[in-house]
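Below: one structure in structure tokens.
Removed from the display is one protein chain of the complex; every other protein chain stays in position.
Letters A and B name the chains as they come in the text, with residue numbers starting at 1 for each one.
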Amino acid sequence: MASNSKRRKILTLSIAALLVVAAGVAIMLFRSRDDTKRILVVLKTLDNPYYVDMKLGAERAAAELGPGVKAIIKAGNAEDDVQGQTALIYGHLDANSVDAISIAPASSTAMIPVIRRANSMSVPVIVLDTRLDAKALDDHGARYNAFIGSDNERGGELAAKFIGKKLGNVNKSVLLLEGVPTQETAITRATGFKRVQQAEFASWNVVAKTANWNRQQARQVMDTIIATQGIPAAVFACNDEMALGVVGALESAGIARAQWPPIVGFDATSEALAAVKDGRMSATVQQRPDRMGRSAVELAVEILNGGSPLRDNKIPVELIEQ
Amino acid sequence: MSVGRSWAVVTRSGIVDYRSGWLLVGCLCCLVCDLAVAPQPNIIGISWSVVRLSLPLMAVALGSAIVIAVGDIDLSPAGLISLLGVVLLVCASSGIPAWAAMVIVILIAVTVGLAHGLAVSKLGVPPLVLTLGSSFCLLGVATIVMVALQRSASRGASSTVTLVLPGSYVHSWFSMGWVWVLAPLTFISVWRHASHDGLRHLAVGSDRQAASLAAIPVPAIRMRAFIYSSALVSLGTLLLLHYQGGGWTARAGLGYELKGIAAAVIGGARISGGSLKPINVAFASLLLVAIESTTITASWITAEMQGAIIGALVVIAAVIDRTRTTHE
Partner (left out) sequence: MRPLLEVTNLDFSYPSTHEEGGLVLRAERFELSAGTACSLRGTNMSGKTTFVRMVSGHLRGTETVVRVDGETLSPFTPTRARSLGVASVHQHDPLFPELTIWENVMLGRPAGQTGLQRNRTRRGQLGDHLSHWDNTHIDDELRKLSGGAHVLVRMLRAVLWGYKVLLLDEPTIGLDSNVKARFFDLLFSTLNQDRAVVFVSHIDDEHRILANGAARQSIKHRTVFLRAGCFDLTHVGGEQ
């Protein structure tokens, strides 16, 4: 009969609802609150070994600081996944479940309203790796407590000088692969490179393209360039992922190693270091992502404990060559 | 038993049904999981956060559901959301007041919807291909404009160029976001359950040939569905912007079209058309966002697992629908 099955359905539904509510009440009653300091570390993406290194650094720091400190490490889905990072931060802020936030922002501008929200909840903010746009910060009344990142401009300069040593000031084409255009690191590395280039190697024909920090995209760009303009005389990729993409393009095009241009990367991930060792890449600018990860946690704990660390922490970079 | 009778009346009218109940129980489950997992649970905060983020999804999902109910599909939200956000940035940079920018955004969305509708109904272009291509197109345009904005901002060319929307845009109209979704939701529910026009939309989705034979203006109705969908997407964009706090990127909309369709399917829309329950679509959006939020607060669930969970839900919902229809 129809009404029996209806009754059964309503009953099942009500019982399920009641069970769920009961579980909720039980949890509420029996949980204990604790004093652990929770640091939310938000990275750009874990597809990039650079950030994996950063994550390991943060985990190690949290472990060393003992049971009173917990690092919650999350990331977006892509180097520029603003939506993902926003959802992560808002989610945790709304649940009131973190005490401090360390973020490597997916955009130097679009993340600012999120930072402002953290400010309004008195949650300290530490910025990693990529700076936030100063003017935008001012315009929107947001602030951060500390920054730690590499001297990216210097890194770009070192790369330009290295390539200059190899090529000299000749009229050849040099490929510059840039990162996500809204990110401060992309801008500063390119700026450093171009400054040295314009000052000392003005005859170079610099071809600037963006591959958004991504290995696949860099490979496609390099494929296109090989096909349309021929192999450039040198390549500076603003991160190792893109440099390795260039390597991949040259390999799959079957070009003999002797004809490869010098390729300079940035980050010094383990894969890149291996490539430098066996000669596929010529050099890479070493950052210390693990140190950044450590500082992400250590600085946060220092602020939570009432200290006031240095606002601007620049980590020097060096060029690792073969 | 008068409770039983009132329940019977409510379910008979078709506005809510057992699925609505199960969707809400699902949301409750997520809330309980949050409590178990979050270190210092703040129920009000979590619930409020879930509701706020589900609003833009609800808008987009309703649009998707309407188009699916007519028997077509609309994959354009990704590109459209990105483009509309960038248009707002351009408006803000040009000093246009907030309300005018909103009108511009809605007009652009309606135009895009109209273009889709005409192409599908008059030219017979398959909607899947059309809206997918359109999405890429709009995304490309959004990226070009965004990069141009960034270039001029970094060159310091103009002091008004902004890459983050000003407070006047973000706060003015949408601090009561739930009103902006409740109104269309009510309107669409009434349209679906009590109007002849809504009925004709479902007839077209149920059996296009039969509808044509029954003297229902099929091309006009298909076109209207696309216009409604894009208009709702513009509402979703404005709400998303409010939630974001004004930060935007050119790729902001990516993935939203699939989430919208997922919410529509979990809310009971049959992909073949002919079925639309706006309240269930709203509840399904709530559930999807609740799941996302639970997986966020649980530190051990990664973004990929989150995607897998939602994908599994969509498949389960589709299978349940299938077994129910074959039983009868």
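Methods note: a contact is a pair of C-beta atoms (placed from the backbone, for glycine too) under 8 Å apart; a residue touches a chain by one contact, two chains touch by 3 or more.
Only a predicted model underlies this, so the values are computations on that prediction, with no experimental measurement involved.
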Visible chains in contact with the missing one: B
Selected residue (touches chain absent from view) among B:214, B:271 or B:305: B:214
Hidden partner chain, touching residue among B:275, B:293 or B:306: B:275
Interface with the undisplayed chain - residues on chain B: 12-14, 196, 199-200, 202-203, 206-207, 209-211, 213-216, 270, 274-275, 325, 328
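In the analysis below, only the chains that are shown with their structure count from here on.
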In the complex with chain A, residue positions of chain B that touch it: 4, 7-8, 18, 21-22, 24-25, 28-29, 31-32, 34-36, 38-42, 45-46, 48-49, 53, 147, 150-151, 154, 162-164, 166-167, 170, 243-249, 251-252, 254, 292-293, 296-297, 299, 302-303
In the complex with chain B, residue positions of chain A that touch it: 6-7, 9-10, 13, 16-17, 20-21, 23-24, 27-28, 31, 33-34, 36, 38, 46, 72-77, 80, 82-84, 86-88, 90-92, 94-97, 106-107, 109-114, 116-117, 133, 136, 139-140, 181-182, 187
